[in-house]
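Working notes, structure below.
Excluded from the complex is one protein chain; the other protein chains are retained at their positions.
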Amino acid sequence: MRIVVQEAPFDFGAEAETFASGRHDMGAIVTFTGVVRDFGNGTLDAMEIEHYPGMTQKALEAIAEEARTRWSLGDVLVIHRYGRMEPSEKIMMVATAAPHRKDAFEAAEYLMDYLKSRAPFWKKEHATTGETNWVAAKDEDEDALSRW
Amino acid sequence: MRIVVQEAPFDFGAEAETFASGRHDMGAIVTFTGVVRDFGNGTLDAMEIEHYPGMTQKALEAIAEEARTRWSLGDVLVIHRYGRMEPSEKIMMVATAAPHRKDAFEAAEYLMDYLKSRAPFWKKEHATTGETNWVAAKDEDEDALSRW
Amino acid sequence: MDVLYFAWVRERIGLPKEKVTTEAATVADLVAELRAREDRYDLAFSDLSALRVAVDQELTDFDASIKGAREVAFFPPMTGG
Partner (left out) sequence: MDVLYFAWVRERIGLPKEKVTTEAATVADLVAELRAREDRYDLAFSDLSALRVAVDQELTDFDASIKGAREVAFFPPMTGG
């Protein structure tokens, strides 16, 4: 299990390759990657992500540990950035390795649902006009937790 | 959309990186990778995958097209190998890009469920003892289709 | 028409593909003709619930018509992914 919180970009392809390689007993690897969207109209200049340094790593570890108790997993990877990112930059990734695909998929979705609403990150949009906007949490993201 | 059926290994990290990069309007990228498992006891020498050359590409394209009608997707990638593979080799991958994570996850799971039971591939295990065994389809894989 | 066999169906019958001239109207009729040929065919087709069929590279069922079909393929349930 590896949990990384960093400001710098990460190499998604290399991380995915390393995570998926050399596994003899895990038949299923799932990755999720979150990307900064400009909403298709080019009005987003950047996304700024604030976090709670003392708590973030612990919160992510607790979420990952809970996933490992709920599903049969061989490994879990979480990388989450903070700071300023432009459209098309990768914000974060999770990866799960499991003997079977159902566990790998469900655990990845669980990690994402909890990361969205229970890890101490806050997103602020910077528009090309200079306006800023704290992204509001969505009811549907909170509701997504109820399925677990 | 890209659908590839080939005997040669594919570069998962490079494919994942290329698929996830340069996207300004897709916030969510999901990949699934299938790996040859040796069941943890080292008794599997190789997995041999037979396919139906004339039908495979068409069947995969039809499955991917159906996913695109059911979910809001920006792109779909399917790579599936045939031939002989050793434990830890990657058999196949799918990737989905969507504005939102729910679509990316569901479409990837749909692709996998249909690939498992409706794409013309057959797996044969070669044990280190020399014995061979055609992998039987699982009832749970057939049942998985009923949720879509 | 071409008749194709895959996986253990291919192994039991002993060949991957053959030309078949038939007046059979449906897949089931074709199966009946093949079973009557030789034991290896009879054995391969003894449990149709363990088999799948594609006509002209589209999955279908054993009631399907094969009139005008160019290719009929028999194989066990698929195990992709």
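Read from first to last, the chains carry the letters A, B and C; within each, the first residue is number 1.
The working rule: a residue touches a chain if its C-beta (ideal position, glycine included) is under 8 Å from a C-beta of that chain, and two chains touch if they have at least 3 such contacts.
The shown structure was predicted, so the numbers you read here are calculated from the model rather than taken from an experiment.
Under the touch definition stated at the start, the shown chains contacted by the missing one in the entire complex are A. Summary of contacts with the chain left out: across A:22, A:54 or A:130, the touching residue is A:54. Contact between chain A and the absent chain runs through residues 34, 50, 52, 54-55, 58-59, 80, 91-92, 112, 115-124, 134-137, 142.
Here is the rule we go by: only the chains that are shown with their structure count from here on.
Using mean Cα coordinates as chain centres, the one most removed from chain C is A.
With centres taken as mean Cα positions, chain C sits 48 Å from chain A.
Multi-chain contact residues of chain C (touching two or more other chains): 81.
In chain B, the residues that reach two or more other chains under the touch definition are 34, 112.
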